[in-house]
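For this view, one protein chain was removed and the others were kept in their places.
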C-alpha cells in the first residue's frame, strides 16, 4: 500500500515538476504539449492517494499520506537531478560535436 | 552634481566600531525572548485557572498552548520593523496572560 501511495504521489509530483518553468529550465526541457490533457489527473491524484490510505486504515491515513508525499518528493528530486545531469552531458557532447564538425 | 545630505549613506560608528544591525538584533532577540518566555509561563499557570477543572487536563492544555505560542509570538515580535512595537505585542500578551492568572476566580 505504501509503495502504491509513493508511486501515485511521484506521478503527481512529476506532473507538477513539468508545470514549473524553473524545473524545466534546470533539466533543459520544453513544456510538453500533452501536459494540458493531464490537468484533471494532477488534481485527482492527491485525493486518490488519500482514498487509498483511508481504505487501508482510516486512523493512520493522514500520517501515511503525508509521509509518502515526502518520500515521493525526495525520489522525484533525485531523479530530476539525474535527468538534468544526463541532459546536460548529452547537450554538451552534442555541442562539442557540432563545433568539431563546423571546424572540419 | 549636488547630493542631498539625507541621501548620503554614512556608516554609523560607536566607539570606533561600525554598529551593524546584527549587534542590535542580539539585544532585541534577548528582550523578545524574556517577554515571550514570561508570556508562555503565564499561559501555563493561567490554564490551571481558566482551563478545564481536571488538573492534568488543564496543565496539558496550558503547555500545548505555550509551546505553540512561544515560536509564533517570538517571530511576530522579532519580525516587526519597529522593535518597540514588537516589544509591545509580546508584552501585551504577557500582561493579558498574567491578568488571567491573577484575576480569574
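To keep things simple, chains are lettered A and B as they appear, and every chain counts its residues starting from 1.
Just so we're on the same page, a residue touches a chain if its C-beta (ideal position, glycine included) is under 8 Å from a C-beta of that chain, and two chains touch if they have at least 3 such contacts.
Please note the rule applied: contacts and distances are computed from a predicted model.
Hidden chain, UniProt protein name from the list "FtsX-like permease family protein", "ABC transporter", "Iron uptake protein" or "Aspartyl/glutamyl-tRNA(Asn/Gln) amidotransferase subunit C": "Iron uptake protein".
Considering the whole complex, the residue from A:2, A:41 or A:55 that touches the absent chain is A:2.
Chain A meets the missing chain through residues 1-3, 13, 16-17, 20, 22-23, 26, 59-60, 63-64, 66-71, 73-74, 76-78, 80-81, 84-85, 88. Interface residues of chain B facing the missing partner chain: 20-22, 25, 29, 40-41, 43-45, 47-48, 52, 54-64, 66-68, 70-72, 74-75, 78-79, 81.
Convention: only the chains that are shown with their structure count from here on.
Here the spacing of chain A and chain B, counted between their Cα centres, is 42 Å.
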